[in-house]
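One structure coming up, written as structure tokens, with questions to follow.
One protein chain is absent from this view; the other protein chains keep their places.
Up next, chain A:
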Amino acid sequence: MAPDDLFTLPAPSSDLLDRLHRSLEDAAVAEGILDVAYTTTDTPVGSLLLAATERGVVRIAYDVEDHERVLESLSTRLSSRILKSPRRLDGLRRELDEYFAGTRRAFDLDLDLSLSKGFRQLVQQHLPDIAYGHTESYKLLAEFVGNPKAVRAVGTACATNPLPIVVPCHRVLRSDGTLGGYVGGLAAKTALLELESAHA
């Protein structure tokens, strides 16, 4: 018997590993060192990555953004103390379920806006003021935030929104009524606008 054969110890069951993982999450929360908790959830616009710090929801990412890359970016920009820990996202998941069922028109959650700075964050803070089922143009939004010439910068602020759906950048269109861009792809933008017009 070679040493290598010796160490074909049976792998621990996935139940046991899940239980150990949960106890690690609990201990990390108790000690205040679970800097970023995340989970994924299936929605009508695909699988979404949801991430929250202790301050609030910090990132929602579409499948097309590549969840692995988004997590690596959170690790670099916020903290590498990241664990998959769905419980911190329970409230967000419930509100998203209600939103996609057409029974929720606004989100009532603590948000952590630390991934956006300056003018982009200013634009993103204004986005929830656009009512459910309504749309606004990039141009009008630029005027609203007091910088009518910054139409392009407003477009960038929408395109880099770290909290799509909850911060409704999908309600911003071009002045001619065409869709413009969307972080989750145009099919997702269309689906959200159709959902809202059906329940408005």
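Note that contacts are C-beta pairs under 8 Å (C-beta built on N, C-alpha and C of every residue); 3 or more make two chains touch, one makes a residue touch a chain; residues count from 1.
One rule holds for everything that comes next: contacts and distances are computed from a predicted model.
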**Asked** UniProt names the one chain left off this complex as which of "Sigma-70 family RNA polymerase sigma factor", "Formate dehydrogenase iron-sulfur subunit", "Putative ABC transport system ATP-binding protein" or "CheY-P phosphatase CheC"?
**Response** "Sigma-70 family RNA polymerase sigma factor"
**Item:** Option touching the unshown chain, where A:Ser47, A:Ser79, A:Ser175 or A:Ser197 are the choices
**Value:** A:Ser79
**Request:** Using the touch definition up top, pick the residue from A:Glu31, A:Asp108 or A:Asp176 that touches the left-out chain.
**Result:** A:Glu31
**Prompt:** Which parts of chain A are in contact with the chain that was left out?
**Reply:** 1, 3-12, 16-17, 20-21, 23-24, 27-28, 31, 33-34, 36, 38, 71-72, 74-76, 79-84
